[in-house]
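Mind having a look at this structure? Questions to follow.
Every protein chain except one is present and positioned as in the full complex.
A, B and C are the chain letters, set down in written order, and residue numbers restart from 1 in every chain.
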Amino acid sequence: LAREEAFEARIDAGDFIEAKDWMPEHYRKTLVRQISQHAHSEIVGMLPEGNWITRAPTLKRKAILLAKVQDEGGHGLYLYAAAETLGTSRDEMTEALLSGKAKYSSIFNYPTLTWADIGVIGWLVDGAAIMNQVPLCRCSYAPYARAMIRVCREESFHQRQGYESLLTMMQKGTDQQKAMVQDAVDRWWWPSLMMFGPADKDSPNSEQSMRWGIKRVTNDQLRQKFVDATIPQADILGVTVPDPALKWNAERDSYDFGDIDWAEFWRVVGGEGPCNRERLAARNKAWDDGAWVRDAALAHARKQAVKQEAA
Amino acid sequence: LAREEAFEARIDAGDFIEAKDWMPEHYRKTLVRQISQHAHSEIVGMLPEGNWITRAPTLKRKAILLAKVQDEGGHGLYLYAAAETLGTSRDEMTEALLSGKAKYSSIFNYPTLTWADIGVIGWLVDGAAIMNQVPLCRCSYAPYARAMIRVCREESFHQRQGYESLLTMMQKGTDQQKAMVQDAVDRWWWPSLMMFGPADKDSPNSEQSMRWGIKRVTNDQLRQKFVDATIPQADILGVTVPDPALKWNAERDSYDFGDIDWAEFWRVVGGEGPCNRERLAARNKAWDDGAWVRDAALAHARKQAVKQEAA
Amino acid sequence: MDAKTTYVLRLADTCLIHSQRLSEWAGHAPVLEEDLALANIALDLLGQARALLTHAGQLEGAGRDEDQLAFLREERDYRNIILVELPNAAASPSDGGGGRDFALTTLRNAAMAIWLELLFDRLQTSLDNELAGIAAKSLKEVRYHRQHSSDWVVRLGDGTDESRARMQAALNVLWPYFNELFAADGVDGVGPAWDELEDEWRARWATLMQEATLTLPRESAMQPRGIDGIHSEHMGHMLATMQFLQRSYPGGTW
Partner (left out) sequence: MDAKTTYVLRLADTCLIHSQRLSEWAGHAPVLEEDLALANIALDLLGQARALLTHAGQLEGAGRDEDQLAFLREERDYRNIILVELPNAAASPSDGGGGRDFALTTLRNAAMAIWLELLFDRLQTSLDNELAGIAAKSLKEVRYHRQHSSDWVVRLGDGTDESRARMQAALNVLWPYFNELFAADGVDGVGPAWDELEDEWRARWATLMQEATLTLPRESAMQPRGIDGIHSEHMGHMLATMQFLQRSYPGGTW
């Protein structure tokens, strides 16, 4: 009990917790859940974007997309490493993802249907992710905070690239291209707003996480911030968002916006989105198809160890 | 010996042999080899053409090609049936194809690289096949002769469709399309001439087959006939064949033409053509992947039989 | 595009894309007889698609013929149900559709044939005479498809342990996509809302599954929206292949 009080005091003082430090079991569990969920999102997120690498319209865009997907794998890698400092192995986390037990960001359960989706994902989805993640750079658990600093830097880069590609299409593209961008915005806008999670009143885990400094800002606060930051960017692009209720509120110095379709939100979270099954199937297939490779690598390493001992 | 003499006499008299009739073992073997080789050619021939069904440029052309490939499967089916009348099962013949023991027409070891290849295969490859096969409609073995009558009728239809599609491209198409047709003719011309087999002086089986009425015209005679029939068609199309030695010989009332690259011929026959390995791999994969289906069909049939007995 | 044109186009595209997927089997079937049968079904569906696309083009009145509709639209303008665009193997979404699973193909063929039989039967009495004529002709064809595919479903479901497992796995993959078979609105005098077919389709399907000793999965809340142009990630790859020649050689005559 004393330890717990000391822990809480450190948190209150704004101290960072390191892997070797004592921490309450619930704090540890909450962190593992959150970090691994984030890692899984990076891994699953490679699929909808990877879907367009072979069809990128120019070699420059192909290189940018390939590098971005590679970065996402890298994020997955150091987030898994951060979670491993808490005593859960990457294999355990992977197993939880593949069995459907662990969650990942629902946004990746929507399909990428046109090339413009790639730009819009960079702009809106990475934008929303950054909004969610910047506060985590001050998360109380230091290894996670350090990972997030690097992740956020790279995500910002991706977001700018995505926005720039949309700007190119809107400013120099054909009418068909412009229509393609608008269509992509229409499809991704609401799912992007859903990325901030349920409304605060329906978000039971939030309070404890806030107190522990794992979460720093509420879902609804972040969502509002995202809308306020994004609408001016949409104006510059020359696209509209599919929300007739959207209106500048001078009093609040913020945008008012319409209601999220929470039925859809819960349906997709619950596994019935357009691509949930396919995403998990793809990850499971990659894992199953790769079993012989991992087995062989292990067997070879053992043989080498035996040889070295013998020598 | 008396039976053999009687058999020879029937052949000499132009009689047809039926499945129930006695025949020399070598006659039977030669026929099985030839008919099954022909059947295999139809089956393997589905692959290079099937390669373009999903990319056919119009729905009409897609329907024509799909129907053509289906016809080839049908030819395979009744040719296997004709061979089965000689006491060899379809499974045995299939096994010989899949293991590489049995041959099929080498022409199908060349890739279909453009849509024009489909038209040119219809015109030249089916044209050459018909030239080879028409005499077989008078083959001494009646079931084979009957199968060939139907095959030839359908092949002629395919040939006309192929030629017509080339004519459309050459007469109404863009310059790019015309170049595509010429390129396809350049690639398929020599392999088509090779379809008549080695030169007569290098074709040891021919004599016996001629005597038995299994073969009716020699390789070189057929090849000459093909060239003579085809060059005027090429003129109408507006394409040239890639043979600088080609020249009308008024004395022979025939075209002279250049030497076939027999080194290439034997390389492809020997298994080292551009697609030999892939064709066999595709057939083996289809067969292996289908094993569970064939097993299940058998198992179900047995269950039904048991039920009927019990009833 | 008005409701009537959209209604016809949804059916036209569904036949077209179904045929396109089936045609990938040419030369790769487990037995030669099935090479012929699958090609035959693909050909019939292609014929239906051509008649329906031509009719949709006439209804639209913008001068587009079957080929312009089949080859020169953007993905978002195709209105087929997602079920028929799924690869022939239950592969991962970015797998390109290379594999061929006879279990999945056979089950889908049966599901589609039962559905098309119910729909074409009703469309025979459409006040749109052209559509009624197409339906009457097509009905005969899909009856044969239904019979042939159902026989195979039973054979493979009630075959070996392996074949039953494969069929059950394929059923589990396809199941949520069946929801879209009942998703389109009807148009008065033209054709019924698709959900009018649902009870009968589900009854027939349940009977078939029972005969095939397969287990119906629990109901899925998935809402595929191919009929609104929201496709799966497979569609784009399929169209890249299908449209290749028309896109690469504009103005060609074939």
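Assume contacts are C-beta pairs under 8 Å (C-beta built on N, C-alpha and C of every residue); 3 or more make two chains touch, one makes a residue touch a chain.
Predicted model, so just to flag it, every value in this text is computed and none were measured.
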| item | value |
| --- | --- |
| Chains on display which the left-out chain touches in the complete complex | A, B, C |
| Absent-chain contact - pick from B:91, B:207, B:235 or B:272 | B:272 |
| Absent-chain interface as seen on subunit C, which is shown | 24, 27-28, 74, 87, 89, 91-92, 94-99, 236-237, 240-241, 243-244, 247-248, 250 |
| Residues belonging to subunit A that touch the chain removed from view | 43, 46-47, 50, 53-63, 66-67, 69-70, 73-74, 76-77, 80, 115, 165, 168-169, 172-174, 176-177, 282, 285-287, 289-297, 299-301, 303 |
| Those residues of subunit B which, in the complete complex, touch the missing chain | 47-48, 50-51, 55, 111-114, 176, 180, 183, 187, 267, 270, 272-275, 277-279, 281-282, 285-286 |
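Everything below uses one rule, namely that only the chains that are shown with their structure count from here on.
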| item | value |
| --- | --- |
| Length of the line joining the C-alpha centres of subunit B and subunit C, rounded to whole Å | 34 |
| Whole-Å separation of chain centres (CA-atom averages), subunit A against subunit C | 35 |
